[in-house]
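Of the protein chains in this complex, one is absent; all others appear in place.
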Amino acid sequence: MAYADAHDDHGPQSFWTKYVWSQDHKVIAIQYAGTAILVGLVGVALSNLMRLQLGFPGVFKFIDPEHYYQFVTMHGMIMVIYLLTALFLGGFGNYCIPLMVGARDMVFPFLNMLSFWVYLLSVIVLMVSFFVPGGPTGAGWTLYPPQAVLPGTPGASWGIVLMLVSLAIFIVAATMGGLNYVTTVLQARTRGMTLLRMPLTVWGIFVATILALLAFPALFVSAVMMLLDRLLGTSFFMPALITMGQVSEYRGGSPLLFQHLFWFFGHPEVYIVALPAFGIVSDLISVHARKSIFGYRQMVWAIVAIGVLSVVVWAHHMFVSGMNPYFGFFFATTTLIIAVPTAIKVYNWLLTLWRGDIHLSVPMLFALGFISTFAIGGLTGLFLGNVSVDIPLSNTYFVVAHFHMVMGVSPILVVFGGLYHWYPKISGRMLNDTLGRIHFWVTFLGTYAIFFPMHYLGVLGMPRRYYAYEGYEFIPPSALHLNTFISVVAFVVATAQLLFVFNLLWSLKYGRASGPNPWRAASLEWQTPDTPPVHGNWGPHLPVAYRWAYAYSVPGAPEDFIAQNAPPEAGGFEPEPGHDTATRGVPA
Amino acid sequence: MRGGEALLRSTGVPRDGHEPPRGFEAMRGRPRWLIDPVSVGLWVFMGVATALFSLFLFAYVMRIAGGDAAAIAWPKQVWLSTALLALAGIAMQRAARTGPSRDEAAARRALIAGGLLAMAFIGVQLWTWSILSQAQVRLNGNPMGSFFYLLSAMHGLHVLGGLAGWAVAVHAAARGDDARAARLTRLCARYWHFLLFVWVVLFAALAGITPELAARLCGVQ
Partner (left out) sequence: MAARPVQGGLCMVMAIALIVIVVGSVLFHFLSPWVATPLASNWHQMDATLTITLVITGVFFIGINLFVVWTLLRYRHKEGLRAAYEPNNHKLERRLTLFTSIGIMALLAPGLFVYAEYVEPPKDALVMEVLGQQWQWRYRFPGPSGKLGLTDPRFVAGNNPFGIDPGDPNGREDIVVNSNEVHLPLGRPVKVLLRSHDVLHDFFAPPFRARMNMVPGMVTSFWFTPTQVGRFEVLCAQLCGMGHSNMRGYVVVDEPQKFAAWLKEQPTHAMALAPPAAAAVAAAPGDRVANGKALAQSKGCVACHTVDGSAGVGPTWKGLFGKTETMADGSTAKVDEAYIHDFIRNPSARVVKGFQPIMPKLDVSDEEMAALTAYIASLGGGAARP
């Protein structure tokens, strides 16, 4: 079947159908990524506004408690949902999956296009909440009732409504996208591309998408029920209460029901962010250390195990919620069990570096930064998962430090690493190396300086989500000075991100031409006939995969990598299951 | 030709109406996945919807264990709507049946009937709502009422979504694209059975899981 025939379903393409209403996964990926990065910059700005108040309390008169809690809430929701989830699944997922599995596009291109525009709509609805009477909600990203819909919390009249509507719209978009990613992985792999030959990037995004499809419904359920409580007077989550001196009409509802539903979504959500990061970083380390990822099958099983286990740990967010205390035993146990496959992954990343051939490119810098920051973020999770250790630490800065390290810092370092890594494929040019290194060092060292000391503020007992800490005797003045220091570092780190945005745009025009495979990587996406790949990706013939994606430094091979679609005579096949395969390093 | 089909074409595989596209064989003699992507996509979506309704049911049990829920006398119309949905499923199954004895005209009639009966189901559900609201069962107040309206509304939305797919199938049949119509009808039939299953489970829960039973399930006295 000639290549031309496959695409006679398009008439001549205009600018609009090629770049705006595009059904090409690569264009959609860039649309997702661009929107996510823009909204992420808003999230960074909001965090800086928070830090202005925390570092210089009372100095900035426009930051009163109402605005402060609105900044806190919108910062959290934007970063978790509208930046990280959209970027990993909609951005990286859309771009990488078809190319890495050898497909021409996603299996439902029209639905894929719709999913971006619905996501954009959800972002717009969220931004509109800044402008409604009462402003956006200030209930914390966790939106706990009853406070989220009662006076006393900012945005309890309209802000919360728009937030919940925006989330519902986002969930529709995520479902449309998720159907695509899962079905494409299951159905559109090219010849020879078995599931166990796919790069770990695809595995991470694939399992994360399955989690997303099963977990977002819980957020949808809680959002719909809270909307009904707020707008139509139902009492799903609202017990009998008296607010601001008025006895309310609500009766019988359960705030804990919301928390169970929210965290049934919320915990898998953090793995929806983390699993793609795990997959991508495995590929970054492998390519830039010229060594096959250590224990590929165990890495796959670890991703699957983490995904499955993540569904049964949610109530570790509720140890002090007042739920049945005996649940604490169960959830502490499952939470600490999930540490085992996670630790295996860390060991395997380290063992990939071991006896590798480490090129310290900018992607590798970010990958190493990930290992270090994920180590600390993951290890502090062991404190919080162990129920009795969690009791004094819950809702303190220890929690804030933990989740920023493990969700805000390490996956973001992977986002950067992945963008530096794949930018040449997307655009045909390299990102500027010097700017990249400055960006890395400021971000890596800066986020350490911000979040490492924060753990200690949490152990001290400083609670989170506080507008001000004046007048508490147990908080020494040095802690307030530390807050000022952290704020200043945060402003510097935020500014450095502008360097990255500048680099992205500048390099489009002035970046050094990269050629088709500057990193000399083996996976399929680097083997496209055109760079950037054209519509349909592969030209007249789809590639055939003869081996796994990690044929690096194969003994006896002329080069230190063998492309996945190189002819079978080139060797480099994946290890037989159940057998150990190892040889000593062979000089080139 | 739509994007999905262009994709299938581009794998260099001949495609006819009945035989599912091949071409994704793995090396090493692994079994072939003989399913088409839209079918897989529908299974995945059914998984998502199952998660959604399961979570609604979990919320239902947890909420009515609270002690302020009172049982509701279900109007007879609910049995009527359930029967209509079952009939719709039967009609769809008849429409989807393939084989040498297939009578195209009868299949087309059955397809139309399947859609009309689903629409009738929605109509009777709305009728049930109006009867309940006249009996002072409101959305706010008794949580049994809240959940009935909420769960039937969610289910109804999913039926409406199915009707959108049905409309595409009918359009394909009207245009004479029999292969596409047959494929879409099979998928509609599967989805109709799923909708019936979900509705039966929801209604069984609303009618059968009393506040006392829920309290015992939740370990609350």
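Letters are used for the chains, namely A and B, taken in the order the chains are written, and counting of residues starts over at 1 for each.
Here, a residue touches a chain if its C-beta (ideal position, glycine included) is under 8 Å from a C-beta of that chain, and two chains touch if they have at least 3 such contacts.
Quick caveat, the model's predicted, so the values are computed rather than measured.
The absent chain, not drawn in this view, touches the displayed chains A throughout the complex.
Residue A:I371 is the one among A:L121, A:A168, A:I371 or A:A496 that touches the chain missing from this view.
When the whole complex is considered, the residue among A:A339, A:I438 or A:L508 that touches the unshown chain is A:A339. Although one chain is not drawn, the whole complex shows that of A:L114, A:L241, A:I438 or A:A494 it is A:L241 that touches it. Within the full complex, the residue among A:G328, A:G417 or A:P533 touching the omitted chain is A:G328.
To be clear about the criterion, only the chains that are shown with their structure count from here on.
Distance from the chain A centre to the chain B centre is 32 Å, each centre being the mean of its Cα atoms.
Contact residues of chain A toward chain B in the complex are 1, 3, 5-9, 23, 103-105, 107-110, 175, 178-179, 182-184, 186-194, 213-215, 217-218, 220-222, 224-225, 228, 232-236, 249, 251-254, 257, 260-261, 264, 324, 536, 541-542, 546.
The residues of chain B lying in touch with chain A in their complex are 1-7, 9-13, 23-28, 30, 33, 35-38, 40-41, 44-45, 47-48, 51-52, 55-56, 58-59, 62-63, 66-69, 139-140, 143, 146, 150, 154, 219.
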